[in-house]
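What follows is a structure written as structure tokens; I'll ask about it next.
Just one protein chain is left out here, and the rest sit where they should.
A and B label the chains in the order they appear, each numbered from 1.
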Amino acid sequence: MDAVLELRHVHAGYEDRPVLEDVSLVIPRHRVVGLVGESGSGKSTLARVAAGLLAPASGQVLLDGRPLSGRRDKAACRKIQMVFQNPEGSLNPRRRVGRALEEAMVFHGAAARGEAREKCLRLMERMELPADALDRLPRAFSGGQKQRVALARALAVEPELLIADEATSALDVSVQLKMLDLIRALRAERSLTILFISHDLGVIRYVCDEVVVMRAGRILEAQPAGDFFLRPQTEYGRQLLDSVPRIDF
Amino acid sequence: MDGDVILGVEGLNLYDRAGNRLVRDVSIGLRAGETLGLVGESGSGKTLTLRSLVGLLPDGVREECAGRRDNPNCAMIFQNPMSALDPLCPVFRQLCEVIRIRQRTNPAKTKARATELLRRLSLPEELAVSDRLPGSLSGGQCQRVLIAMALSCNPEALLCDEPTTALDVTVQRQTLALIGELQRERGFAVLFVTHNLAVAAQVCRSLAVMRRGEIVERGPVRRLLTEPAHEYTKTLARAILPVSRREA
Partner (left out) sequence: MNRRLKRPRRGAVTLSVGLFMMAAMLALALLAPLVCRYDPLEQDLYAFLQPPGGAHPFGTDQLGRDMFSRVAYAARTDLRIMALAEIAPFVTGLFLGMLSGYYGGWVEWLVILATDAFIAFPYYLLVIVVAFATGAGAHGIYITFMLVGWLLYARVARGATASLRESEWLQAARMMGYSDMRVIWRELFPNVLPQAVVVLMTDMAGLLAIIVTLGYLGIGVTPPTPDWGAMIAEGQNFMTTAWWLSVIPGLMVVYTGIALSFIGDGLADIWN
């Protein structure tokens, strides 16, 4: 199987607090892998390791089959981009959105200096953001818009793998649905690979092809979404699934 | 259900300092033992309405009430249980204090009641003898401590402001079940504010949907979800991402 990113026996954590224990995970190309778990399960730490923001204490991280070690080079950075949870913190409050996007595009050669603006405009349009969005500071956007700008920034450099760490969790449900629909559409258009982290099984089911369940820093099970939602393999998976508030009449 | 309205307000309007209307003409009435869900997204005014009912409006919000209002003895639980407790005071002492003040009991009786509550809410009983601080409890445990405090006031109505939003799903389920059980035991009314229709549907029989400070639709849960009349209710219902039941 062609994997964009692979974690092999990764241990990672902070100073004196180990979080991930022997985590192995394969993110196959063009798939959306849902990572689900409760608070403290280590899913955000896993995202940080995958994103290169946290170096694993031991184990290997492979990008396109080649081990990554130490500081990532420019090409590796381009291939993995991330959208974070908190809309208020995801954008530099003192930089105009357009400048940040253009800079990223030009830096990674996703667009020549002259055409970057044009490309940004198209991207904004695709994100269903107003045309003047590029000249605004982040505070002029609503929470949902901010997250879509953050998504635009991530996609501006045409990454292979998008990591979404609870990217819609802080949004209102109707706004969340809009963003999820956008992610689903973009995924098909751009043949993206996505690591989608969420605590919300409804959301995971809506966007993901595979489900990975984490608890206490370990991966408990990993299987195709269709199978997981019918037949979770672990007791904890069943518990999680049964706890989701349901409306059935 | 019969009986008088015990918690309610008629024709409530709330304004900010600049005179903008934050809540428009909201009427709510709850009878003993009833559960009403107040559903809406951020900025809909649901939390403000709730706060107005308990008299905890933030600074600068002015209220006008056209009709009657009924404020029974009520208690409230909050969204973020961790920040609702004093982080530097042992949990048990905080619980005892509420009991002592609300029930005017002597120290021995206070402790006995507090211990009883710990047991009822399945909190570790060693809390009674140790000086554990809120920081050493989980979010779900903190919320149960807050529910214990609320119960110690013998409330006629329990107001819940997104009480499970900050909790994990498994803990959410336990907490919701617990609130339901306690309600059946003690017969208080529950006003449940949430942005999550699915959660509201689990706890409440009837719902009021709020948007931009107004109640746009109200009715029994079942009808609201199966045949919503208002466009906004439809949007909310559509935004519920269902999870099917697993195979047994």
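Following the convention adopted for this analysis, a contact is a pair of C-beta atoms (placed from the backbone, for glycine too) under 8 Å apart; a residue touches a chain by one contact, two chains touch by 3 or more.
For clarity, every value in this text was computed on a predicted model and none was experimentally measured.
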May I ask which residue of A:Ala3, A:Cys77, A:Leu186 or A:Ile247 touches the chain that does not appear here?
-> A:Cys77
Across the whole complex, the chain not displayed is touched by chain A residues 51-53, 72-74, 76-78, 80-82, 84-86, 89-95, 103-104, 107-108, 150, 153-154, 157
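The criterion applied here is as follows: only the chains that are shown with their structure count from here on.
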Chain centres from averaged Cα atoms put chain A and chain B apart, in whole Å, by 33
Within their complex, chain A touches chain B through residues 38-39, 143, 172-177, 180, 199-203, 205-206, 229-232, 238-249
Residue ranges of chain B in contact with chain A within the complex = 41-42, 139, 168-173, 176, 195-199, 201-202, 222, 225-226, 235-236, 238-247
